[in-house]
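Below: one structure, written as structure tokens.
Apart from one protein chain that is not included, each protein chain of the complex appears where it belongs.
For reference, chains read A, B and C in written order, and residue numbers begin at 1 within each chain.
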Amino acid sequence: VAYNIGLIGAGRMGALHAANAASNSRLDLCWIADTDRASAESLCERHNAAACGADDLLANPDVAGLIIASSSDSLLDLTIRARRAGKAVFVEKPLSLSVEALEAATSALSGQGPPVFVAFNRRFDPAFCALKARLDAGELGRLETLHLISHDPQAPSLAFIPRSGGLFRDFTVHDFDTARWLLGEAIVEVFAWASCLVDPAIAELGDVDTAKLVMRTSSGRLCMISNSRRSGYGYDQRIEAYGSKGALRVDNPEDGGVVRWGPEGRRGDPFFQSFHSRYAEAYRRETDHFADLIAGKADPRMTIEAAVAAVRLAEAAGESLRKGQPVGLALEEQQHA
Amino acid sequence: VAYNIGLIGAGRMGALHAANAASNSRLDLCWIADTDRASAESLCERHNAAACGADDLLANPDVAGLIIASSSDSLLDLTIRARRAGKAVFVEKPLSLSVEALEAATSALSGQGPPVFVAFNRRFDPAFCALKARLDAGELGRLETLHLISHDPQAPSLAFIPRSGGLFRDFTVHDFDTARWLLGEAIVEVFAWASCLVDPAIAELGDVDTAKLVMRTSSGRLCMISNSRRSGYGYDQRIEAYGSKGALRVDNPEDGGVVRWGPEGRRGDPFFQSFHSRYAEAYRRETDHFADLIAGKADPRMTIEAAVAAVRLAEAAGESLRKGQPVGLALEEQQHA
Amino acid sequence: VAYNIGLIGAGRMGALHAANAASNSRLDLCWIADTDRASAESLCERHNAAACGADDLLANPDVAGLIIASSSDSLLDLTIRARRAGKAVFVEKPLSLSVEALEAATSALSGQGPPVFVAFNRRFDPAFCALKARLDAGELGRLETLHLISHDPQAPSLAFIPRSGGLFRDFTVHDFDTARWLLGEAIVEVFAWASCLVDPAIAELGDVDTAKLVMRTSSGRLCMISNSRRSGYGYDQRIEAYGSKGALRVDNPEDGGVVRWGPEGRRGDPFFQSFHSRYAEAYRRETDHFADLIAGKADPRMTIEAAVAAVRLAEAAGESLRKGQPVGLALEEQQHA
Partner (left out) sequence: VAYNIGLIGAGRMGALHAANAASNSRLDLCWIADTDRASAESLCERHNAAACGADDLLANPDVAGLIIASSSDSLLDLTIRARRAGKAVFVEKPLSLSVEALEAATSALSGQGPPVFVAFNRRFDPAFCALKARLDAGELGRLETLHLISHDPQAPSLAFIPRSGGLFRDFTVHDFDTARWLLGEAIVEVFAWASCLVDPAIAELGDVDTAKLVMRTSSGRLCMISNSRRSGYGYDQRIEAYGSKGALRVDNPEDGGVVRWGPEGRRGDPFFQSFHSRYAEAYRRETDHFADLIAGKADPRMTIEAAVAAVRLAEAAGESLRKGQPVGLALEEQQHA
């Protein structure tokens, strides 16, 4: 017995989630909506689903849950409406780029009602989860400092930059969430320096492509973040956690498992070249988590409050970059999750 | 639209294949048979299937394919009967421990008729497949020598030893098949030395637990195999291929992805502790391959002839061990696959 | 034919340099001076040298060169006097903790006269030198950002903290020099956050033990530094260089070369536990470089100007920490070397 679910958004992320939902034996992907009807129909054909409108989905009592992976600016509104319609919601990050909009929506998305789960993929990566579990088990004693390295294989298309919300809201937002998740403590100050070193066209669009950030928690713990829109060598996403009893690290997995020894030395397989492949298992686990949520077997692993806090840090980082100074965050604004 | 399939054998391997079939969206696991009815029913409950007898399955026209994972001594007979009944067959290795029985069955299992696929899991491991593809693409130039290391985490229960067929037929048979697959050439001579170093009780049962073998192909290429029933540190299964242009290696994957730096040094996660976890992806791909076979989209990746050749090598290795001398294999007996 | 040299300072660093000089066939360590005569005599006995006073050494025309490894506050004065006396000088870092004193001494230590070489050990580490050479050869295209991780195995004795000059002048000064060396460009701004996370007694002495710094060059390149007085797992000193064509890294060498596979996983040997062992080869090369300097075969690889620049960065980092803001550095003050 599988739950009937619908998908809104048949783009790149929608297609990824559709494939995972289709191969999950606890979910039955029945309907797909997209403002571009042809996209919806093409994806429906692949997964034996029916194309329909978003409003139909919201109104359909047979829909137990909705995966929302539409355009960034529509995510929040659709999420609110879906929850009002009594649907469990799996919504793509970042839910919204605006702290104000998110704050205004908090009451609508919290409290009694169907579960809403904001999909930050790092929280479902098996290695990151294992790291979190070992930190929580006290293997490092007291966690003191944290290094997050997130370098993408290559910059997105220039067309995406203006609507991305900028590097911090689009990209670093993952690291802000990961930092809060792993540190388990409120971050009280952020300092950000950034440059445009990869592609001058990004600077012309008013954005940066390379950043180094430092953050401080209320108890004086420190977190460094390194970001780049282009590594040139694949998906480089690592975590280094340092504590009183040593260090725990998640390094880059290699994409294959064959090592070559040749005249040029020892050569591992390339790192993953896309988030699709790097986080394939994380996306499968997100889908499973959604099935658990619909079944009432779990609470959302990523709350609205956590999503708001991550965007708030992105906002503070932007302010720090503009002012050239660290920017503080009000403690009372941070509810930890 | 999924194919209705049945499973014969609800033991350890049957349960593993049942789980993969149940989560494969192209297969519908409808029936499970086992001589122990309670086992069948318990597994049916988990996967929403119906318990029945093996004969019912063979007679049922709705069954498109059968996974046969019953006791070793029943595999061959059930496979022959299933094929006669027009079913596609996915049968666990080793099909049979007897070269004579296998030879006698070859005509019944080859030629026109439903596909029969003998499931040697190594041939479906992603890293081994990547290695094979790179060898075939000529990355090493001419492949000259091959090292296969297969050490199990720990010895099986003593009760299993007498019915295992002995180390070579039960355990090394995988390496014999892997060697033939990767070398792509007939093996003409085998030399085997073995000892009982792990547990003297195994020697009392007339078997060995540690072996080193050398094999020679018709063109003089050499293959070394190292086997141990107990590594003490997890599943140790590696391949080293040496050629005129360097070496390609598949090393042991680690089970987690977190590295610890502590006073005792750099420590990776343990290796996998069972074939279930070490070959989880291989078993999923076997299931997928079976769906392809039923659909007529592929030929069996592992033929009857290859299964016979692997058991023949096991037999020769046993003879070598008894005589203390290398043992030759007739070239005409080896059809390569 | 070896050069007669003297050593001033028979403490920990003096003993290390004495051993290297004694086993260098191009140098003849003849005299050792220390304010503690007994220390000098004990070291003399080991290396077959004669104990004497520092003034004797400066006056002795047979002394071709002097290794100065006395207390930090005496290094600069002795170096000036040694140069005036016509001796080639190998002086331990940091030469002086005071930017003012260093600036006042620049004219006395530059220009025509015997070579003066300030021994920053990182510049002689084989792996760091290989990295520098590959960066200079353009292997990364344009170097964009740099990460320097320097974590000591354990904190120094509390008695040392007050006379250390503080974390930035005593410890980070190495990273400041390494950053300038590898970036090959003036650093224009520094931001530093630091905490006392290792030992509260260090905070009581007015110092910090954990720091994260970000630096910016005139062209917008970024450098992150991570410092800790205690790793708990040995000498952790790594460099990560990111450029337009990929990344180059120097990771921690392991101290032995034996890997253990056990139930707990794959375990490398511990990292080095002291700078003596971690930089053993670097210290040998410093000694060799000094022989080259005396022989007139090389120019000092580390100039006075570079030493001043490193201390100036330490001063700016201290100011940043006090003010909670980034601190700029005047470009004209930086002469690059």
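As a working rule, a residue touches a chain if its C-beta (ideal position, glycine included) is under 8 Å from a C-beta of that chain, and two chains touch if they have at least 3 such contacts.
Every value quoted in this text rests on a predicted model; they were computed, and no experiment measured them.
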Touch criterion as defined above, residue of A:P126, A:P156, A:P270 or A:G328 at the omitted chain: A:P270
Selected from B:K132, B:R180 or B:R221 as touching the chain missing from the view: B:R221
Where the unshown chain meets chain A, residue by residue: 231-234, 236, 252, 254, 261-271
Interface residues of chain B (partner: the chain not displayed): 142, 144-145, 147, 151, 191, 193, 195-198, 210-212, 214, 216, 220-222, 224, 226, 228, 231-233, 236, 242-247, 324-326
Chain C, residues in touch with the chain not shown (by the definition above): 22-23, 25, 126-127, 130-131, 134, 139, 245-251, 253, 256-263, 269
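In the analysis below, only the chains that are shown with their structure count from here on.
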Chain closest to the middle, measuring from C-alpha centroids that were averaged per chain: A
Chain B and chain C: spacing of chain centres that average the CA atoms, whole Å: 58
Approximate Å spacing (C-alpha centroids) for the pair chain A, chain C: 42
Chain A-chain B separation of Cα centroids, rounded to whole Å: 40
Multi-partner residues of chain B (each touching 2 or more other chains): 261-263, 269
